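Just below is one structure, and these are the notes that go with it.
Every protein chain except one is present and positioned as in the full complex.
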Amino acid sequence: MRFFSDNAAPAHPKVLEAIAEANRLDTAYDGDEWSRRLDGAFSDLFGTQVRAFWVTTGTAANCLALAALCPPYRAILCHRDAHIEVDEAGAPGFFTGGAKLILLDGEGAKISPAAVREACDAIRNDVHQVQPAAISITNATEYGLVYRASEVAALGDVAKERGLALHMDGARIANALVSTGASLADLTWRAGVDALSFGFVKNGGLNAEALILFRTDLADEIAVRRKRAGHLLSKGRYLAAQLLAMLDGDLWLENARASNAAAQQLAQAAPQRLVYPVEANEIFLKITSEEAQRLRGMGFDFYDWGPGQIRLVTSWDQQGSELESLAAAIASL
Amino acid sequence: MRFFSDNAAPAHPKVLEAIAEANRLDTAYDGDEWSRRLDGAFSDLFGTQVRAFWVTTGTAANCLALAALCPPYRAILCHRDAHIEVDEAGAPGFFTGGAKLILLDGEGAKISPAAVREACDAIRNDVHQVQPAAISITNATEYGLVYRASEVAALGDVAKERGLALHMDGARIANALVSTGASLADLTWRAGVDALSFGFVKNGGLNAEALILFRTDLADEIAVRRKRAGHLLSKGRYLAAQLLAMLDGDLWLENARASNAAAQQLAQAAPQRLVYPVEANEIFLKITSEEAQRLRGMGFDFYDWGPGQIRLVTSWDQQGSELESLAAAIASL
Amino acid sequence: MRFFSDNAAPAHPKVLEAIAEANRLDTAYDGDEWSRRLDGAFSDLFGTQVRAFWVTTGTAANCLALAALCPPYRAILCHRDAHIEVDEAGAPGFFTGGAKLILLDGEGAKISPAAVREACDAIRNDVHQVQPAAISITNATEYGLVYRASEVAALGDVAKERGLALHMDGARIANALVSTGASLADLTWRAGVDALSFGFVKNGGLNAEALILFRTDLADEIAVRRKRAGHLLSKGRYLAAQLLAMLDGDLWLENARASNAAAQQLAQAAPQRLVYPVEANEIFLKITSEEAQRLRGMGFDFYDWGPGQIRLVTSWDQQGSELESLAAAIASL
Partner (left out) sequence: MRFFSDNAAPAHPKVLEAIAEANRLDTAYDGDEWSRRLDGAFSDLFGTQVRAFWVTTGTAANCLALAALCPPYRAILCHRDAHIEVDEAGAPGFFTGGAKLILLDGEGAKISPAAVREACDAIRNDVHQVQPAAISITNATEYGLVYRASEVAALGDVAKERGLALHMDGARIANALVSTGASLADLTWRAGVDALSFGFVKNGGLNAEALILFRTDLADEIAVRRKRAGHLLSKGRYLAAQLLAMLDGDLWLENARASNAAAQQLAQAAPQRLVYPVEANEIFLKITSEEAQRLRGMGFDFYDWGPGQIRLVTSWDQQGSELESLAAAIASL
C-alpha cells in the first residue's frame, strides 16, 4: 500500500480512453483538433482569455514560463524549498540562460509579501547585484500547505509594486483549489498571476501538463521556446486529449477531492503528530524511525523526510481500505 | 488520403495496449520495471552494452546527445539540410550552450568523408576559430536517402582521424535498416557511432523515442541533462512500455518494411519524376503546381517542397487501396 | 617592416599621455569623471543623443550589442566572412545564449538588401525554423571594402521592412568614414544603425573600444550585460581617457587618413594585382608563393590569405620609407 508519491499513481481510465480516441490521423505537432481546442477550453475554465500549451513535465512548464518572465541577467524570488530550486536539477538556470534564484524563508514553503519586500530591499540597485524580475510560488506548496486567494493577491500586489512577474507552480493546483474553495480565477489571474504551471499528472493524468499564460502576449515566445527545448511533441493530440479529458465533467476536481479527503482521513488519525496542517494531499508526520519501521512492516510505503519525520502522499485512486488500515496503524503507534 | 508526414500517423494498437498494461502503480520517473528493462533490451538488440534513455521527441534525443558530445565552445559538422539545423528551432544551440553548426553540402542531405575533411582543413587551429567536436548525420536522410553501413563506417573513420564524435539522428533508422539490409550493429556502433537518436514515433510509436549511448560513459551526464531539460517524465513507464512494445516481435521492423514498401509502390508509378532515389519512406517528385493541384483535387494530401517539387511520406499504416489510388493518379498525370 | 595587422601597431603617444593624466584617484568602475564624459562626447560627435560604453575588445562590443538586439531563440544575418562568424570563437553564441548566425554571400564581405530579403524569404514563419532578429554588417569589411552611407541606408530600410535590428561592426569605421567622405551621422544612425561597435584599438588606441547605442533604451541592459560578462573594469578611467584622447582634435580621423593613404600608396604600386578595390587600409594582392617569399626575403611581414593571395594592412604609424620600399618591391615583382 503506497503513500510515497502521487507521481506514481496510475492514470485515470478516462484519460486512457481519451488517448485511444485520439489514435487516428491528424495534423502533426499542435495543429490537430484537440490541441486547437485547448485555448478555448482553458479560457472558459478560467473565465478570461488565456493561452494554453501542453507539455510533458512540470519542470518544462515552470521553466518555460520563467524563461519568458525573467531575462538571463536577473533573478527569480522563490522559497528555499521550492521544487524549482530543490528538485529540478537546475532547470531554471538552463532554460533562462543563467538567471539566479533568490531563496526566501517561510513556514511550510510559503513565502510572504514581507519576505519578498525584505529580499528586494536588500539588493542594491546597481549593475553589480542581480536585480529581481519575478516571483515563483508553489500552490499547494511542497509541504502541502495552500495559498488562499487573498494570500496570492497580496503577493500579486507586491509583485506589481516592485515590477515583478508572478509565476505559480501549480503541480497540485487542483488540491489547493479544492482545499481553499476559491474560484480558479480568484486563485490565479485575478490575484495577479502571469503564468501558471497547471498540473495534471499527479492528479490522474498520464503524461500531459498544461502551461497557462494569462499574459497572452508571451504566447509566441513560449511556443518557440517549447520547440527549442524539444518539448513540441510530434503527436501532440495525445497530450491535448488527456487535458481535455481531465477538464471534462470536472474530472480534475473530482480527483483532487478524493486525494484531499484521503489526506484528511490520515491526518485525523494522529493530529498531534502533524508537522504542518494538512491542507492538500500531503501529510508530514513526526514519527520515530522505529515507528516508521513498524508501519513499513505492515506493508505501507512512504518516504522518510529528514530525521524523525515521514511524508505520506495520497492519490486520486487511493482505496478506502488502504486508508482505513493506515489510519488505524498510525493511531495505534 | 494523407501522405504529408509519418509524424501524423496513429500509433500502432500494440503500443496502446502496452500503455494500458503499464497503467498501474509503479515507481516514479525511470525507476519503474519497464524503464529498468530498457538497457537490457537495447543491449540485446544491438549486440553490445548500451545505455538507453526514453525521451519524447527526436529533438530532445538529438540535442541531449550533442550537448554531451560537444562543449559550448566547439562545433558540430552536419548537412545544410539536417533536421537539427533546419527544423529544431535552434535547439542544438540551446542544449549545448551555444555550440556552432558547421554546414556541409552533399547530394540528398548526405555528407561524405571528403566534405568533412575539407571543412576541418578550412579551420585554422587557433582560439579565434571554432574547432569541431562532432559530426551528426541523419539516417535515413531528410530526403529519404540512406547511408549504408560502409558509408557510416567511412564517416566513423574520419571522425576518429580528426578526433570527432559521431552522432546519428535515426528518426527513420528503421527505414534505413530495412532498406540497406545491414545489421543494426554494422549500421551504428561497429561503424563508429557514439550516440543514436532511435526514432519510434514516426514508425508507429505514440510519444516515445529512445536515445542510445554506445559510449556508456556519457550516461550519467545524459541522465542529469535529461532531467535539467524537463525531459524526465514522472510516469516514465508509459514511455518505456511503448519502446518495449515496438521491439517486441520486431514490430519496429515490420512497420518500417510496410512504409518502405509503400514508398516503393509510389516510386514505381513515375520513376522519371523522382528527384532522389527512393530508399526509405519519402518520395520527392518533380511535378508542376497544376499537377499538384489535380492530385489534391483527388483527395491526396502532401507538402509542396520548393518550386516544382512535392514530398510524399508513407506511414506504417498506409492502406493498399490508398497506395494504389495514388500510384495510379501519379502515373496518369 | 610589418604589414600584417593594424592590431599590432603601437598606441598613439597622446593615448599614453591621456592614461598617465588619468593616473590619479577617482571613483571605481565607470563612475569617474572621464567615463561620465563619454555620453556627451559621443553625442556631440554623432549629432544625436547616444549612450557610449567603453569595452576592451571589438568582440565584446559586437556581442554585447547582439545579445541586446537578438534573443537566444532568433538569428542574426551576417556575411559568411564576417568577423563575428569567423574570428570570434563563437562569441555571439555565448553572449546571446545560443542565437544563430545566418550566413549570407556577397562580394568582398559586403551584404546587399537583396541577399537579406532572399534569406528572410527562405525562412518559413513557424516555430520549427529560427526567425531572424538582426542584421550585422562590418564597415569597413573584412576585405577592406566600405559601405557608403546610401548602402547602409538601404540595409537600414530592409531592416525596418522586416522588423530587424541593425548592428555595425565598426572595428575600422574610421577608415570607412574617411574613405566615403560621409558624415558619421549619415553612415550610422541616420541610415538606421541601432548599435555601433566603434573601433579605436586598430586605429592608434591602446586597449579601449566603444560601444555606441543609438537605441538608448538598451543602455541599462547593456550596462548589466557588460558587468556580467566581466567587462566592467574597476579602473575604467584609463579606458575612457583613451577614447577622449582619440576624439580630441579628431586624432581618430587623422590616424585613419594616414593608414588609408598608406594603403593607397601600396595599391597604386600594382593595380593589376588587386583582388578588391582598396577602400580602407587593407590590400589583398594576387601573388605567387614564390613572389611572396621574395617580399618576405626583403624584410616585409604580412599574412598569406588563401592560395595565391596575400593581405597587407597599413597602420596609423606607417613610415613613408617603409611604404616606398614596399611599393617599389611590389612593382618590381
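As written, the chain order gives the labels A, B and C, with residue 1 at the start of each chain.
Assume contacts are C-beta pairs under 8 Å (C-beta built on N, C-alpha and C of every residue); 3 or more make two chains touch, one makes a residue touch a chain.
Model, not experiment: these values are computed from the prediction.
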Full-complex contact with the absent chain, from C:Glu88, C:Glu151 or C:Asp186: C:Glu88
Sole residue of C:Ser35, C:Thr59 or C:Thr141 that reaches the chain not shown, by the stated touch rule: C:Thr59
Full-complex contact with the absent chain, from A:Phe4, A:Tyr29 or A:Tyr73: A:Tyr73
On subunit C, residues whose C-beta touches the chain left out of the figure: 2, 5, 7-11, 16, 19-20, 23-29, 55-61, 63-64, 88-91, 94-95, 201-202, 206-207, 224, 227-235, 238-239
Positions on subunit A contacted by the hidden chain, ascending: 72-73, 75, 86-90, 93-94, 96-100, 127-130
Absent chain, residues of subunit B that touch it: 71-73, 97-98, 127-128, 131, 221, 223-228, 232
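As a working rule, only the chains that are shown with their structure count from here on.
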Innermost chain, where centres are averages of C-alpha coordinates: B
Interchain centroid distance [CA atoms averaged], subunit A/subunit C, Å: 50
Interchain centroid distance [CA atoms averaged], subunit B/subunit C, Å: 42
Centre-to-centre distance between subunit B and subunit A (centres being mean Cα positions), rounded to whole Å: 34
Multi-partner residues of subunit B (each touching 2 or more other chains): 88-90, 94
